[in-house]
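Below is one structure, written out as structure tokens; the observations come after it.
Let's look at subunit A:
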Amino acid sequence: MVWRRGLSKSLLAAIVVIIVIIVAAAALMMQGGGGAVKEVKVGVVLPLSGKLAETGADLKRGLEFAVEEINAAGGIKSLGGAKIVLVYGDSAGKPETGAAEAERLITEEKVVAMLGSYQSAVTKTVSEVCERYHVPMLNPESTSPTLTARGYKWFFRTTPHDEMFARQHVDFVNWLNKKYGNQIKTIAIIHEDTEWGTATARAWQKYFTQAGYKIVKVVSYHAATITSMDSEIDTLKAANPDLVLVASYVQDAILFVQTAKQRDFNPKAILAQDAGFINPSYVKQVGKDGFYIFSREVFNWDLGQKIPRLREVNKRYKAKYGVDLNGNSARDYTGVWVLYYALEEAGKKASPANLKEFRKALRDALANLYVPGDKLIMPWKGVKFDSNGQNILGQGIVVQMMGDGKYHTVFPEEFATAPPVFPMPKWSERG
Partner candidate 1 sequence: MSLLEVRDVVKRFGGLVAVNGVSFSLEEGERVGLIGPNGAGKTTLFNLISGYYRPDRGRIIFEGEDITGRRPYEITALGIGRTFQIVRPLSNLTVLDNVAIGALLRHPDVDEARERAEEVLMMTGLHEKRNMRAGSLNLPEKKRLELSRALATEPKLLLLDEVVAGLNPSEVDELLEVLRRINEAGVTILMVEHVMRAVMNISERIVVMDYGVKIAEGTPEEIANDPRVIEAYLGREEF
Partner candidate 2 sequence: MVGLDYVANAVVSGILIGSVYSLVGMGLALIWGIMDVINFAQGDFMMIGSFVTYWAFTLAGVDPLLSIPLSFLVTFALGVLTQRVVIERVLDAPMVSQITATFALLLMIRYGAEAAFGPYTRRISVPYADVIFRIGSVSLQLPRLVAFIVSLGVALAFYVFLKTTYTGVALRAVSQNRMAAYLMGINVRKMYWLAFGLGVGISAVGGTLVATFLPIYPEMGGFYALIAFIVVVFGGFGSVFGAYISGIIIGVTESVSALFISPSLKDVVAFLLFILIILVKPAGLFGTEQR
């Protein structure tokens, strides 16, 4: 009967504690309240720490620069010049942390919209939170095709995704064949095995097969632990393809090029899917061995020659941060502007004082938004979202590293600054 006595005493204590807590909570609840709309908060979840912290910082610069421009030009005019304020959450590169941060920004910071989150896995969970809380999310830089295949109503993506890029790869190879006499018939694929590499490889297989090319070999590898690529390159070499498609991160991209040279592997062309191949440390490391490799890109330094608006923005950007805009910062810069156009529209219909209504208005504004290409700094035809929230007017470009050690845009022709070098010279014929 010790039990009964012990419990009744415990129960009493418990009740006391519960009452104290509820009273305290109620007292705290009395405080708080809303103020006037002087600013519009936008949440941003990015990898600000972790292995991608460097990229995160880069993206953050792009976002901040755009916000400064917009605020300096008078803020959101339909809301009486309200300023945009970015509130950050750090995903540390982890999907579950990103989701928790998104919740904090939405419920604690009361943001009207969300931007981010770079890695597709994090964007998946962050967008899910937004969808649940009915907060519009604008994603400027994640390229996993599945993101816009989920039927979400509150998710919008400005950048083209990996399948669109793969389709564009086919266009590019068709164009090469037309120009240089059908030299490419067989194709091999090598990719790292995270979602990005795998999805890209799958899309390549699908679209190149549809276009009548023959896929002779697909090789995947685990980038995190790769210490040698001899066997991988040898399997490719044995398949003897005309074209090799590569989806690699930095370290494996470097290893790929070095090993290809070492094993004297000479396809007629190597076409990469940006990532590792456009990383500054890749460019520095492989040096002249990287010449004549094609890469798909979203952005390139020489685009300024064709896009006057970009030339100006980049000049100011470089003056402020000391670096040029790149594919990441330019896309996030663009993302903020697109969101701004939608905010102007939404401001005509609702006020952020009523958060729920305003978020809805913003979503509708995004869904109906059209931004023409000449208002952007990207090599796109414009911004217009389909019912899944995917921008259908975006496109990539194809660049090739030339003898000056720099990438030059070679495709599509309206943005090209140089003709392609094809086929690429054999290793033995290089100086």
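On how the list was made: all candidates are chains of the complex that A comes from, given by their letters.
The working rule: contacts are C-beta pairs under 8 Å (C-beta built on N, C-alpha and C of every residue); 3 or more make two chains touch, one makes a residue touch a chain; residues count from 1.
Keep in mind the model is a prediction, meaning the values are calculated, not measured.
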{"item": "Touching partner of subunit A in this complex, picked from 1 or 2", "value": "2"}
{"item": "Subunit A residues within the candidate 2 interface of the complex", "value": "50-51, 53-54, 193, 219-222, 224-228, 230-232, 234-235, 237-238, 250-251, 254, 258, 261-264, 281, 284-285, 289"}
